[in-house]
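With one protein chain withheld, the remaining protein chains of the complex are depicted in position.
Each chain carries a letter (A, B and C) given by its place in the written order, and its residues are counted from 1.
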């Protein structure tokens, strides 16, 4: 299978290159960006010398459809929506890693502050949190956001089993800097981040609506969540620390069973006996989850950790591709957490 | 005034040395530890060459009382309680930076897992969160813990004004590694902390009872808090992110007034218009506080940041000393946040 | 004495604000920048709330000369040279922290790639490595560069005593990111620096000519140095690791005496028995120096560490001001190394 990447020089695009390099069934045929057209990717990123020496091409939907079998959009939000209709109308498969096809138009316009793709195009896309969505044979995938992935996987067992008060959820999420993208701005300057911890977009992070949308699929009585995001002085990794009030009558042991059963057959979710750390998963497609129940406050704390560029972006995109194609879910993933 | 430091080689002890160096009314007369007796402090810590070249002495209460006017205990919890009675019985002033004299005996024994000082000794000590405690003329001070300082200062205006549901409080607190002390253990090895974020002592951190004890002074109907602590890969700094349900009928503007009024005359607390970052306060005795109200969830998020070694330990101890002596609260503090 | 800062929002400018805050003889009267005119400095930099609430003013030489007694240029190189003549011609004192008045015109133009100030203006300036230059009563000071300060202080005792082969010097210097300035560029993005170590401007760093110029004052037979600079993933601090061939017949003990004697009466230079680390000096105006002689290779390794923003910029500028005015060299320096 031949694939193309649009937005290859972003963090998610570069990570797709790495992951696809070892995928036996996939051939990366073209890479696209808006700058550095005609340059070898490995000239720009010497770490890829000998791994990906393709030349960067300008974005051209027709050319991509001619030579490739699927396109990944690894572009910032606000790009894919402008041309996705060309592919959709030609029934050419898309996996969009950006936020452009995750929400209904009105919600997108409210949270992203810009016009949405046409509703009939949005309708073609399926939002696929890979562990909970059936995408075999589908053609248009909206790949979840990084914070959304960690948060929804943490809370799914509790909401599906109706063990927690749905409107009691508070999520204190933390991300490494790659989650903030490559744009050069004050808030990504080394000196401003190093030795610091910064809370941003409080109550207005654009992942909030996609989280609520997905959590409602688990428990339709949920209306909202309290959600905060902060920047950790690390490159990779998200921890979603989730607090929720356990319903009266629910035993701690039931929580344990719920987590174990929900993920018993999921290759990329591991329930850990101890609270997981970022180190558990960095460099891999795993989501590690741990939890603790406080019998005084009746609050359960659930902690989920992911590598934001892998399970939170490029890895889950390849996982979704494997599932679309009916391949083994773990195909091509030879990455273990590098831990240190 | 002559003072002595017991436990000088710990982080809080070393920080006391730095702060007292510029205090015009204080003369550091002796420093004590259990190891390296007879060595110059600056031979062990070359950064202090020319700043503190005193020799380390063995701990000897009678010798201290003979030559000094006050003793700081900057020892780990579990040390000061064993000899504090000698000083108390001699009516010799103590400022204890450790946890040994902050709690009633039964509570101490439950949370610290060891025997407490005698109740009549504990009764002599006053727990002094400096902004809310009157210590002029007092002799025995229990200096608050670092997490407790940040958390209580963040929540005081809301609880004193009865603006929040007292049992709805969830605190997600984060600390740099100096908060975990100098002990050599797996969890302080560089490789295990760097590029990581680790939650520890969930629901069992020993600062929980002193926080509840202090918060009850603000609102006696509070019974408990949900409290988590994590290690940030930085050396200094605590951020306490506090979530609480705002009572019906309370307006956001009232919250703003409460914060402004509570701290209007407090030299070391600053209400910031933007959510504060660790960088705001590192290197200084400031507590910076910011907050945001979510009208959907009715939750107010309050963020307080401190330098855990200064406002969270040695700085507040000197602030308490200034207040005990009736000196200007800011006496000796020539440290501005170093920011970068 | 009233002073003004031009370029207050750069790292050196901000650090000047901090240092001058506690200088009893100096009153910071005005601050200048090209952006954010009319805004309070503490609105832009909340860590300065209550410390410096002055409004930023546009740069106006005549206005400065009217209300102030001295101007600090804390601007990037290429700015001060354009207006310094206005102050010089009015005999109004300048301390320039930038590179604009450190070199003869031809050398400046070669290494900085732009036109220099007029030679008759450059002639008025004295390059003042504070430990080795007599500036009492002088009016126009070119403050040394950060790398130059560390390197020259490390090598002075060896060159002045003619103990090393002057053309054998190799300096492997490392700096934290504040040394690279606040400009937003790929090379200062957090993700590119964190967990990395990057060598840059090899053989073409603009501090090379000022180092050679100063070292020639110590030993006129020196023609060149081999000099490399790299970025450390820290905010503050420079280490200059200097290697040089010791001349035949020179004993290791002589080296020791040379270092001790050269700096015996220098308040801000400390000779350490162990090789110094960055932690020794961060937050202070100290230069710490250590060395080791290898009897197999006949090479002496000298290591000097400084805080690049203090001794390498704003601190040395204030030290130079103290010396200009005939005040105590340490006046206003209440900063001890914060170590952690």
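Annotations
One rule holds for everything that comes next: contacts are C-beta pairs under 8 Å (C-beta built on N, C-alpha and C of every residue); 3 or more make two chains touch, one makes a residue touch a chain.
The structure presented is a predicted model; accordingly, all values stated were derived computationally and were not measured.
Partner chains of the missing chain, restricted to those shown and counted over the full complex, are A, B, C. Taking the complete complex into account, C:303 is the one of C:142, C:211 or C:303 that touches the chain left out. Check A:85, A:216, A:247 or A:270 against the missing chain and you find that the one touching it is A:270. Of the options C:9, C:149, C:188 or C:241, the residue whose C-beta touches the omitted chain is C:241.
Where chain C meets the missing chain, the touching residues are 167, 170, 172, 174, 191-192, 195-200, 202-203, 224-226, 228, 230, 232-237, 239, 241, 243, 275, 277-279, 282, 292, 294, 296-297, 299, 301, 303, 340. The chain not displayed touches chain A at residues 11, 14, 18, 21-22, 45-51, 178, 195, 235-236, 270, 272-274, 276, 279-281, 283, 288, 309, 334-340. Contact residues of chain B toward the unshown chain are 11, 177-178, 182, 184-186, 188-195, 233-235.
Here is the rule we go by: only the chains that are shown with their structure count from here on.
Between chain A and chain B, two chains of identical sequence, the interface residue sets overlap for the most part, with shared numbers making up over half of the total. Centres computed as Cα averages put chain B at a distance of 36 Å from chain C. The set of chain B residues that touch two or more partner chains comprises 195, 235-236, 279, 340.
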